Structures are given as structure tokens and as C-alpha cells.
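I'd like to ask you about the structure that follows.
Note that one protein chain is taken out, while the other chains of the complex remain in position.
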């Protein structure tokens, strides 16, 4: 599960057909690659094939910059395969969007400071000033971009410029309390991860702990998903739950939910960082 | 938690006010009752008080048949208390409604045969013949009442007559695939327990495993609740969940869900049998 | 996850080496097999390779009776591969060993009657008469073999003869309260599944719920494992847990544990039936 230091990761999806595993592994084998991990999945209903294969680059005969092209020419084109190549040695660049609630934000910064993840966080964007000190003491650039109904389009434009300037690979919304526009999302498809404080599809939208309390559920949840144009409806990456009872007031749900949210979000980010996720329509394939 | 052999259980709810615990325990104490268990809950928002108190009847000075009346006269009327008195020695009578899916049904019969619960099951009603053999080999009366759009009202009338004839205290719908009418439900308020095969309020109504699969959730659930006029919207007694992945087809969700359903339903029945449940609007207070 | 109706399942383990996946999939592909599912695992510490691959036999060019021999000749011998071939169409034969506690036993019989599993249960062996009626009403042979210190060796001999006579593939100990001898176990290595009522390695041996209560744990568990010569120390297939509190007496742990035991045992049997399990020393590889 832990990322190898010098490996290649190939994510594949295509129409299901005979021989794909064989041809992909053949490509790796005849170029002297040693497979470290191989996961595949067939969506039987839609006849789609998904695969993640990771192999050591030690002794691999194709120079790294040419792998993608060679794989395309020798395998991918023939089988109509969509593929992405990732290198375990590459360090991804993540931006954080936050508002005022600090728990997910502090949790991510703590992991960053402890080097739990192989990631660079050069940029934090917030519609409030509240969390600037925590960002700055770790030397991370903090940009305050307050959002109003009037300036939203313009501020999103500035956000996009910042993401580009800092060469951001993906964005994590750590309880960012603004809805991103369809336009914004289209630039970062499957590259914006959100945490929603309910067990989706139950209680989408605002104040889910209040709704959960009112409905009298015995378990509450949190859901991490890729952001799409439709609110709280994107592909789910990870969910988890915790028991509650009649004795828990809304403030207790909020308290218990905080811990759930930060853990669920962190797991989703980890899967993303490790290139374990493929999407299939509105569903994810998570090879853990 | 285990039911004591000779105890009284008092369930109380009323507007919250100073001194209720004191006056209730005073009633028990000055009549030489020894409290075995006491649970209380205050719904702060609605200013409602809930309590379950169980005391040993060994040496209790009020003769059992007079307890209810004496409590009413000495305590309940003064504080505008709603109360129910139960005796642990009383064996409740349960009816099962089933259709064709056997897993919850078999599970309950197995518990019955193993004497896991203190209960009598004199009556099973089904809209199919399929499960008659399992009922009859345990000597339980099995009534086949097929339901059509035309005869529904009439058949529900026969069901109600049977419930009365067999002196049924409460009904368990063990994956019974018919919706009970508002009229039927009104006769057994908080006395009909259903199992729904989703994590309510997500996926109410039909085919929840298909919906869960389509939405790509990472956890599925089951919910046991009291039946009310509104479908799958009654007070929730118990819920539980199990993890699934992209690799699980709908048939896998159905398979994993079966185990969840039978356990969640059994837990709810157990709480009901032990007089652990009070309802508060559309929510339950479950003193476990 | 669901078993395909006409497929072959190959379980492989061998020293890790370059090209295994390639050569195995090549064998399937060039004989026109279509891979339905492929799982592999590398134990990095011990440099061992494990694989489960399942492919459709529709159109597969090697006649089924020759697959094993051809795979040996063309692949297995070259890579020093240990392999087992299973056919999804084959129905396995399971024997149940029980004593007096009925919950796991009833649960398995209910699944059998409901045809949840693709299995045949021709034989039940017990050291007590208590559960004979439940066996016989499903038409399963029930053999009563009481065990004493004196007759144990002789009775185990009779058990082994019965297993052979009924052509039993694997044995499930459904809370069978006798310890099997090393001699007995040696005949059914990785073919005897036990359920232990604790979260192993905590509380092995007798009365684990009492020990758990005394230690004041906040969670109890159940463990299903293959039986080996050492008591409660065999390879773990499945575990699960449930929360308890100070309020739960030993009898409550027993009650909650019953549900846990039957579910954990059933999951282990299901994995075994689906040929999802390989063992690696005292650990299992479970490809779910």
C-alpha cells in the first residue's frame, strides 16, 4: 500500500475485451518491469474494464519520459484504452480552500508538518482571514478572497489564476463554505475533493446535523467526494459513520462529526495522492 | 440489560419540570422497591422528560395489580405524566408478517426455537404460501392472505381480526412486501416494527440496493423503525451499516444486506420486548 | 463477487519473480479464456506471490479435465508454482460439527434452506442429541458421537470415516465444544473452519466473554479461523466486533456475541466456498 520510491503507476479504463490484462502485463514484462501491485475491475453491467498496475522502474528498459508514448503505440491504441501514467517519485501540489471551521484544515496541516503524505502545499485560499496564522507559521501562502454574490465570478477567476500560478495539481475543500461554479469545476474535473458532513445521499446541502437530529437517525456519517456541477452529488471516494443516540443533541453530532469529517477527508486525499482512484460515470473505483 | 424475573418497568414521559426523578423514586422507595435500573433523558429543545425505571417486586408493598392506579394517584396526575407499566414476568405475543424472502423470518424463528427471547409467536400472516412449512414445523399458525389492489382493504380487516383473536401485542414485518394502510397502522401505533433495507433517510421505497449501487455509496445500511402512515418515515429504532466497494455488484449488496437486515431487525425487536423504547414525535428514545 | 456459473478459478502461490502475472494470463488468453476477475498479492517480506484468477469457460479451448495438467506443463513447473484449480460449477460438500449451542447451527441451516450458498450439507456430527430434530427436518444425516477422555481417539476415527464416506470437502465447527486432535486436523488442513467467541489473539481458550467482562473491554469480537494443532491459533479468516459498555453483564456479552459469531462464521464459510482464501504460514490472503 505504501508508495514505492521509484515506480510507475498506470491507470487504465476501456471497454471490456479479451486479453487486456495479458497485453498490459506483456508490455511491462518484455521491458523488464517487475509488477509490484495489480488491481483490476470489470463493471459487468456497463462492460467497462478498469485497472491499476504499478511496477518498479529499477531496470525497466524504457526511459521514463518515453513510457507513455510507447504504451500508447504498443498497447493503448489497439484496445481503445484511456490511460494515465504517474510516477511515484513525483510530488503532487495541493491547494487548500478553507473558511472558518478549522478542524479539517488543522488536521491536514498536522499531517503536512509530520510528513505523513508525500505532497507539497504551496497555497491556501480562504474567504475569511481567520486561519491565516496557522498557514503562515508553516510558510504556506495564504490568499484572502472574500466572496459575495456580486464578486463571485471575478473571485473564482482569481482563484483559477492562483491555482495555475502555483502549478496546483488538485484542490481540497476543507469545509470551504462556498459552492464552486460549474465553470470553476470544469477546469478541475476529478481534481477537487470535498468533505460533506453527512452520509450522502442522505442530508445533502446545508445543516445536515440538524436534519439528522430531527429525523432521529441512530448513526451519522461523513462523505468525501469529487466535486461536480451538481451540489453534493459527485463521485463518492470515502464514507464513514459513527453511532449516536437520542441523548446526543445537535451540538454532540457536530462534535462527533468533526472527527469523522477529518478522518474521511484525509483518507480520500490519501487515495487520491496514491493514484488509487478511477471514476466510472458518477461512481469511483478505489483500488486500496 | 437482561430482563429480571420479577420486576416492574415504568416508562414515563411528560413536560420537563423540577423534581420528577425525586418523586418517582420516592414512590418506589417508600413502598420498599429496590431500583434495578434507572435511565432518564431530557429533550432540551422541546422541554420533555423521558424515564425508564425498573425495580424489583420482591418485597414491594403495593400489590402488583394496584401499582398502576396508585402511581397515577400519587405521582402521575400531579406532574401530568404519561406512563406505561410493564411486568417483566409477562410474556408478550408477537405476530410475524412475511412474504417470500426468508432470511429475517428464519432468523426470528431460530431465536424463537432457541428461546433467545421471552416471547410467544402464535401467528404468522403471509401474502404467499412459500414459508408455511417453516411456520408449521414449529407449530405456529400460518394464515395465507394474498393481497391484490381489489381485496386489500378486506384482507387488512381479516388481518386485524386475526391479531385480535390471537391477542397479539405487536407485529413484526419480516420483509413483508406490502404497504400497510393508514387505517391498519392506526390500530397498532408503535406496535408494528419494520425492517427497511437501506440507511434511512437515504433510499426509501423500492429497490434501495439498486439505488445504492447506482449512487456509488461506500457503505450500505439497514433501518428498523416503527411503522407510521408515511412510508419508511416512522421513528427509527436501530440502524447499522457495512462497507462495500466498487467491486460489489447489486447481488453482493443484497447478500451483505441480508445479514445486516436480520441483525438490525432482531436488535429492534429485542429493545421493544424489553420495554426500552419511548417515542418522542418521530424520534425514539432507546434506553439500552 | 458472485460466483459465475461456468468458470474456472485458479489459486496460485509461489516465490515472487518477474513475469508471473504475464505468463498466467498468457496461458488463459491464448486458449481464448476471458478473465472475469484477477487478484494478486505480493508478500514483500517473504518474497511470496499469491494470485486468484477466474475466467469464463465459455469458448475456452482446453477441455476442462485437461486444464490442470496443461497449466502444470506450460506454466506451473517453470515458475515453481503451487496451484489449485476449482470449477464454479462444482458443488462442495460440507459437514457440520455441533454441540448444544444452536445459534450458529440454526443460522447455517437457514442459509442452506434458503439456498444462500452453493453447497451440499449431507452430514452433521454432534457430541449431543440436542440438535437432531433441526437436522432431520431438513433431511440431513445426524450422527451422535459423544466424546469422553477415554473414547476420544476412537470417536475421532469414526468421525474421519464418516467424513470420508460422505465425501466431505470441508468441516465447519458451529460452536463445537471439543478440541480436535492434531491427528484429526492433519487430515483436513485448511479445511476445518472454527468460530471463536473473542477477538483473537485476545481471550483464547474457554470463557472469553467472562474474561472480556473482567478486563473491562469496550468492544468484544468474534474470530473465524482455520483449525490447526494449536488451540485458537490457526490462520484468521474473518473477524468482527461490537461495542459494549460497563452496563453490559456477561449475559449481555453472550447475547451480543451470538449475533457476531454467526455472522463472522458465515462470512468465513462464504469466502471458503468461493475459493477466495489462500494461506501464507499462519496468515490468510482473502481476495474478496
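Labels A, B and C are assigned to the chains in the order they are written; within every chain, residues are numbered from 1.
By definition in this document, a contact is a pair of C-beta atoms (placed from the backbone, for glycine too) under 8 Å apart; a residue touches a chain by one contact, two chains touch by 3 or more.
This structure is a prediction, so every number in the text was calculated from the model and none was measured.
When the missing chain is restored to the complex, the residue among A:72, A:145, A:231 or A:247 that touches it is A:247.
Although one chain is not displayed, its contacts with chain A can still be listed: residues 1-2, 102-103, 106-107, 110, 113-114, 116, 134, 137, 247-249, 251-252, 255, 258-259, 263, 266, 288. Although one chain is hidden here, its contacts on chain B can still be listed: residues 18-19, 21-22, 25-26, 28-29, 32, 34-40, 42, 243. Listed for chain C, the residues touching the missing chain in the whole complex are 41, 44-45, 50, 199-203, 214-219, 221, 235-241, 245-247, 249, 280, 282-286.
Just so we're on the same page, only the chains that are shown with their structure count from here on.
Once the centre of each chain is set as its mean CA position, chain A and chain C turn out to be 37 Å apart. The mean-CA centres of chain A and chain B are about 42 angstrom from one another, to the nearest whole unit.
Chain B has residues 247, 249 in contact with two or more other chains.
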